[in-house]
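For reference, the structure I am asking about is given below.
With one protein chain removed, the remaining protein chains of the complex are shown where they sit.
Showing chain A:
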Amino acid sequence: MRCFYSLLFKVKRHLIEVSLGGSWTGWLSGLGMDNNSKNRGFNLLSGSMQPPPPTDYLGPASSMNVPLPGMSQLSPYLSIDPRYLTQDIEEFILPTGANKQRGRFELAFFTIGSSCLTGAGFGALNGLRLGLQETRDMQWAKPRNVQILNMVTRQGAAWANTLGSLALMYSVFGVGLEYVRGAEDELNTLAGGTCTGMLYKSTGGLRGLARGGLAGLTLSSLYAIYNGWDRIKIYLQRQRV
């Protein structure tokens, strides 16, 4: 159940896209379909990409010659400045007593297990390749099959163990950092990846340490960029506007 836990309760108020474009039609559609999490694309298209001129419809309030900032073009019944309603943070509906975020601990076992299984799969493929390569000049008979099979199982186990222990180290570092810092963000990812690389290559002296740390930092920053691509995109759009 934990896998779909966040998805189920993740009801975004689609005001983020709207706040970028600053258009009132987008805000209206965001208001109307507040709790519907499927209208994201609609909002993006109609809301922030083509903002209509905001002085299109001058409501009855404008006849009073009172300049009201941010309202009065929308509806006479709306007495709130919509800018106060726009919130840039994601909002979640959570069951009582639940954490705001799924921490790293809840994801750790899944991470470790998936990297273990991935390693087993890739290792088996690699073992098949190596076995076929090594026994190329043997005739197709039982000894060759046995040798290939041995290669497959050995390589699969080795890769699964390596990737699994890497993921275990990363998870332990991540959970520890989250616990120590009391916060969960990209810094944990980067620091966890770097520490993992350093620990994994710690037998190779200082040079190995630096190389492993660099590799871990690169991989984890790639992952962080991939993971936070939505936020980066929003940030870039905001910079442009």
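As a convention for this text, a contact is a pair of C-beta atoms (placed from the backbone, for glycine too) under 8 Å apart; a residue touches a chain by one contact, two chains touch by 3 or more; residues count from 1.
Everything that follows uses one rule, which is that contacts and distances are computed from a predicted model.
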The complex's invisible chain, by UniProt name, from "U6 snRNA-associated Sm-like protein LSm7", "Small nuclear RNA activating complex, polypeptide 1b", "Eukaryotic translation initiation factor 3 subunit K" or "Mitochondrial import inner membrane translocase subunit TIM17": "Mitochondrial import inner membrane translocase subunit TIM17"
Option from A:Ala124, A:Ala160 or A:Leu190 whose C-beta touches the chain left out: A:Ala160
Touching the absent chain when the full complex is considered, from A:Leu117, A:Leu149 or A:Val241: A:Leu117
Positions on chain A contacted by the hidden chain, ascending: 1-4, 97-98, 103, 105-106, 108-114, 116-117, 157, 160-162, 164-165, 167-168, 171, 203
